[in-house]
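Missing here is one protein chain; the remaining ones are kept as they sit in the complex.
Moving on, here comes chain A:
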Amino acid sequence: MFFQARNYRHPAFKRGFLDMLSVAPGIAAWGLMTGVAMVKSGMSTAEALLMALIVFAGSSQLAAIPLLLAGAPMWVVLATAFCVNLRFVVFSAHMRPYMMHLPLWQRLVNGYLTGDLTYVLFVKHFPSPASTPAQQAEQMAYLAGNGGINWLSWTSFSVLGVVLANFIPATWGLGFAGILALVGMLCSLASNRMRWISAGAAAVVGVAAYGLPLKLNILLAIAVAVALCLKLEPPALVTPLSGPAKKETP
């Protein structure tokens, strides 16, 4: 965590910080647009500020906004957010051996701060888990510097976006930037043919079942797409936990 002295005084903290700083402008811009999109799609300022400050997951925020505004029940919103976040579940399996020496609360804070880019940069920098306390300290300092600047740039620009949104007329349709951000995320996940099939199947079911109540078309689409892919999967592709090592935000 970036607020612990043993992390921010370690030289690896700065290295993690600088590695993330080079991609921070993209994160900041996307955070800004997410902030604008939240307000533009109809959330109140207080709702958008709270979401900008604490959720720290761009795609699940953007996916949840239409559901929140449609009055979907909480469990549907949370289940959808979790599904959009499922790639992090895969990442966490990879990160487990790096984390288990920490107490639970520090593991949870580290997990919260490990967005896509932090995960990608961290495992690139440290291909294997630490075997000595000195290595553990170095890895955790790097993670703290990296995740810290990621959180800071994302959150501060999301808040700025929420504030600026009040000065941008709704008729401009800037909320569509949020949908385009999801399109970009989708493209970055489309790393093989099976994932294209998953996206295509989910898109068709999502549209065809749009009339279902509670936005259940989304969960149905996920279930159908995953089942279809497991059915069609050629044996060569059966490589569990080789998750997407793509650049995404945050």
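We take it that a residue touches a chain if its C-beta (ideal position, glycine included) is under 8 Å from a C-beta of that chain, and two chains touch if they have at least 3 such contacts; residues count from 1.
One rule holds for everything that comes next: contacts and distances are computed from a predicted model.
A chain of the complex is left out here; the name its UniProt entry carries, from "Peptide/nickel transport system substrate-binding protein", "Oxidoreductase", "Sodium:solute symporter family protein" or "AzlD domain-containing protein", is "AzlD domain-containing protein".
The missing chain lies against chain A, touching residues 23, 25-26, 29-30, 33, 39, 42-47, 50-51, 54-57, 59-64, 66, 68, 74, 77-78, 80-93, 95-96, 99-100, 104, 107-108, 110-112, 114-115, 163, 166, 171-174, 176-177, 179-190, 194-195, 198-207, 210-211, 217-218, 221-222, 225-226, 229-230, 233, 238, 240-244, 246-249.
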